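A single protein chain has been omitted; all remaining protein chains appear in their positions.
Our next item is chain A:
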Amino acid sequence: MASPSMRWIDDGCNVDGGNPGLTREKLFVLVVADDALVRKVHEKLVSKLKVAKQVQTQTAANRKEALDLHLSGSSFDIILMDMQMPIMDGPEATKELRAMGVESMIVGVTSVDATADKEAIVEAGLDECLAKPLTAEKIKYLVETLERNK
């Protein structure tokens, strides 16, 4: 089993005292994408955001790695699921995670021209669908939604 990469970013000492939105203590995010470039960019994007005092990211390159992480006891606040993986089927992976009882926010990340995927997305049990490219604003929106639904 390939070992997923894990990064622990402690932003505690850099907390922006003037940011009223920074109420979260911790944020755990899983980035699932088979393309190493996409994994790298999305993971970095999330880990740099000061949306919580501590942000921890992990990556998974395929459905199996994502499921294995959960089976081994990991849990996440947000799962960013790339929907464009040719080998790994994003909607299928989501269905399997939901069947396992995973209640995390699962966000499908797809291309702008893939609006037809929206039905598959809802059917699979995804909470949100975002178009690439992912931006700081889009991730912040997810965290805000997470806070609102707490």
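Keep this in mind: a residue touches a chain if its C-beta (ideal position, glycine included) is under 8 Å from a C-beta of that chain, and two chains touch if they have at least 3 such contacts; residues count from 1.
One rule holds in what follows: contacts and distances are computed from a predicted model.
Look at the chain that isn't drawn here: its UniProt entry, checked against "GATOR2 complex protein WDR24", "XRRM domain-containing protein", "Histidine-containing phosphotransfer protein" or "Coiled-coil domain-containing protein 22", names it "Histidine-containing phosphotransfer protein". Touch with the chain that is not drawn comes from one residue among A:48, A:64, A:95 or A:140, which is A:48. Of the listed positions A:35, A:89 or A:128, the one in contact with the omitted chain in the full complex is A:35. As for the chain not pictured, it touches chain A at residues 35-38, 40-41, 44-45, 48, 84, 86, 111, 132-133, 135-136.
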